[in-house]
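All protein chains but one are shown in place.
On to chain A.
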Amino acid sequence: MPYIVKIPQFEGPLDELLTLAQQGSVDLREIPLARIAEAYLAGTEHHVDLEEATEVLWMLAAMIEMKSRLLVPKPDIPAEPLPLEEPSDLEARLEEKLQEYRAFKEVASALRALEDYQHRIFARPPGDDPNAVFLEGVTLDDLFRAFQQVLERAREEVGEITAEEVKVAERMEAILTLLAQHPQGVVFADLFAAAATKLQVIVTFLALLELIKNRRVRAQQPQTFAPIRVALAAP
């Protein structure tokens, strides 16, 4: 945000004052630069925007440099051109710098227009579309077929029935932990420990569905009947 100067001689953005002074449209001898600097510094007592402060101080310094040149009386007779060469060279360099800076300021406003245009057009986001279906190529049937296979493998418990405490939330944590260790993802069956009981398998499956629903995990099947791969969803 450009700093706005408010003095009787000029009211407007500081960079505009610099531009006008540089073009010679404003006589810097009429501009109390010290007062602008004081007003700016007074305003920074409560809040300093470092970016803005450096820019304002740089512009003020540039103008003080230009003003000092205007105030120093020019010698009527070019007595000895040798010692005078350095300041004029400095002036030329300062002029060049300012022009370069202004050119970039101009091009920045052209880029701003392009940015504004681009911000008003939309395309399908490439790759990780947050609204994409997380079950890529996997139908509900595929998921159930896989589930059945796991169930068949699950150890049938005979005899004494013991109360088991298997919580969906726990299995969700366990799946996330496992997947965090395998950034490339794991095969669906790997989620179910070989010796899992039926209850554990069911709870794990529920946990997986929950994670897919919450978009924390994605399931992919490259083609029909291929093993389903499960991986952490991109954050």
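Observations
Criterion: a contact is a pair of C-beta atoms (placed from the backbone, for glycine too) under 8 Å apart; a residue touches a chain by one contact, two chains touch by 3 or more; residues count from 1.
FYI, contacts and distances are computed from a predicted model.
One subunit of the complex is not drawn; among "RsbT antagonist protein RsbS", "ABC-2 type transport system permease protein", "Copper chaperone PCu(A)C" or "Segregation and condensation protein B", its UniProt record names it "Segregation and condensation protein B". Remark: the omitted chain is touched by one listed residue; of A:Arg35, A:Lys105 or A:Arg153 this is A:Lys105. Counting over the whole complex, chain A has residues 1-2, 51, 54-55, 58, 62, 97, 99-101, 103-108, 110-112, 114-127, 129 touching the chain that is not drawn.
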